[in-house]
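Working notes, beginning with the structure itself.
Every protein chain but one is kept in place in this view of the complex.
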Amino acid sequence: MKLGRNIVGVFFEGLCRGCALLVCVAVLAILGFIFVKGAGSISWDFLSTAPSDGMTHGGIFPAIFGTVAITLLMIVMALPLGVAAAVYLNEYAGRGRGARFIRAAINNLAGVPSIVFGLFGVGFFVLFVGRNLDRVLQTGLLFGQPAMLWAAATLAVLVLPVIIVTTEEALKAVPLSHREAAYGLGATRWQMIRRVVLPQALPGILTGAILSISRGAGETAPILFTGAAYFLPRLPVTKLFGAIPMINPLDQFMELAYHIFIMATQSTNVELTRPIQYGTALVLLALTFTLNLGAILMRIRFRRKLRRA
Amino acid sequence: MNTAPAIAPQPDKIEVQSLDYFYGTEQALFGVSMDIPDKQVTAIIGPSGCGKSTLIKAINRIGEISNDIRIHGDVRLDGASVYGKSVNLVELRRRVGMVFQKPNPFPKSILENVLFGPKLHGVKDRDRLEEIAETSLHKAALWNEVKDKLNKSAMELSGGQQQRLCIARALAVDPEVLLMDEPCSALDPIGTARIEETIEVLKDQYCIVIVTHNMQQAARVSQSTAFFMKGKIIEYDDTEKIFTTPAEKLTEDYITGRFG
Partner (left out) sequence: MEPLVQKTLVTGSAEAKSSSRSPVSTGGGLRQYHGRQRLREGLIHAFLAVNGYLAIFLIALIFLFLFKEGFQALKTVQPLQWIGHKTLDFDGREVFRFIWQPLSSTPKYSLMPLLSGSFLVALPATLLSTVIGIGCGVYLAELASPRVRELLKPVVELLAGIPTVVIGFLALSVLASVVQSVFHTQFRLNAFVGALGVSLVIIPVIASMTEDALRAVPNELREASYGLGATRWETLSRVILPAGISGISASILLGMGRALGETMIVLMATGNAAVFTADIFSSVRTMTATIAAELGSAAQGSEVYYALFFVGSVLFTLTFLINLVSEIVVERMRRRLRL
């Protein structure tokens, strides 16, 4: 009896352990494989030059540049809006039916397929907003075509729920007792939020921001038709007032994730350019992993701090 | 019977006037009237859930920050309604400080905790801030223990020290009233004793209202005591009288431990 009970337990526990092990092995295999296959391609030249010879040689600098530029643009659009919206929802909007509904909708939006955002980006940002801007401003075809601005806006809408949800979680984690203490000392609502709630929620908010950046950098589907380019002979930069160089948000751009997709599926010689594909994948992985690792470490610290508090 | 006990020479600081208090539809206080004198300690005792916290949170209107509440009746501070139309809540809460049941220091340094209120209210002068920090910590009998580590995190203090830090933090905005909601319930006997000493020192300068579960504590620190049950005030009199010759049978049962 006793023995039988133990055997069943040992068996199923072993199964669970096996699953965990399998996941570990899979992660290590993916990372190891990409690393081994990609490391050979990585060189200073690869990182700092543009593709050449019909994209069969050369580096991926424009794609790195484009990825950094678009994620920066995205976070600049999404973070202030998302954080302010979360502060409003959590601190001002109350707990009524309407607020609950909105929260559920936002939660749900986080699970909407990214290609749907791509559809929205093309239909709304490029064709609706862009074309109408052109019509009103008489700018010909300036805004109404795929561009970094629209791709970034699409990604911004995609990560908006992520930012709102993580920010709200961070705000909720600030104990009521601290709010009461601040009010008890005669703080106004905003003083309470700014001096007590936001400082405590900051690591949580930053974690959400980093995760969003990493998510944005890794997404491909939303930018397929909103601004990513197969190949661009120039960087998407322009000179402000003819002197100050800046990112040109109205230009198209190359992007790491899109580059992998294109090179692996539509390049003229897929097998010949494998090293470039692995190299690009390695760079993209390194980028997103650095970001994710940062977010994970930050969250661990944040949780620890909360537990102590 | 519900007027101030004769022992208090000063005029009443707080007047609670037939106060009904509702959380949503649930009524927590029923026609409570109570005059609380200045410069002494008034204790509120009673079984848990009888409305002690509700009453003192009604005085500085902190009960309404996380609840949807409704009241009838009034609470007056120096004769003026705290529920009046033009009441400045910020100013009200500055004048009526509060110490909560669980110590709730902010996860900041000791100094930042004490100076949180003064900075809110626009004190910028460094010397002045230093002075406020030192006097407040002195008053809360914490200065000697923390003077060398003012920039350490408040979370590193013991529970009793944290609670005295919260008292210092409340005192730093120079309140007139100090509300304490079971300030010792999360502390050990030593921490409790230190807080009681602190209260003893403070009572000549402030109007202190303390909610406590601990009958001995009420007897030790307060001059008047109010006994509550089920949202109603049962008896309110000089502490000595309440604990020696209570007028009500319910009070006697409670303080002799026959229930509660």
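General observations
Letters A and B mark the chains as written, and numbering starts fresh at 1 in each.
One rule holds in what follows: contacts are C-beta pairs under 8 Å (C-beta built on N, C-alpha and C of every residue); 3 or more make two chains touch, one makes a residue touch a chain.
Computed from a prediction, not measured in an experiment: that's the story for all the values here.
Screening A:Thr220, A:Gln252 or A:Ser267 against the full complex identifies A:Thr220 as the residue touching the chain left out.
Checked against the hidden chain, the listed residues A:Asn107, A:Asn132 or A:Asn269 yield one contact partner: A:Asn107.
Checked against the full complex, the candidates B:Ser81, B:Ser158, B:Ser185 or B:Asn214 give a single residue touching the omitted chain, namely B:Ser81.
Contact with the undisplayed chain is limited, among A:Ile42, A:Val157 or A:Ala181, to A:Val157. Against the chain not displayed here, subunit A makes contact via residues 5-6, 8-10, 12-13, 15-20, 22-24, 26-27, 30-31, 33-34, 80-82, 84-85, 87-89, 91-94, 102, 104-109, 111-120, 122-124, 127-128, 157, 160-161, 164, 188-190, 214, 217-221, 224-225, 257-258, 260-261, 264-265, 274, 277, 281, 284-285, 288-289, 292-293, 296.
Rule of thumb we're sticking to: only the chains that are shown with their structure count from here on.
Here the spacing of subunit A and subunit B, counted between their Cα centres, is 49 Å. Only residues 60, 62, 65-66, 90-94, 97-98, 100, 102, 104-108, 116-117, 120-121, 155, 166, 169-170, 173 of subunit B touch subunit A when the two sit together in their complex.
Of all residues in subunit A, those touching subunit B in their complex are 175-188, 191, 195-196, 199-200, 305, 308-309.
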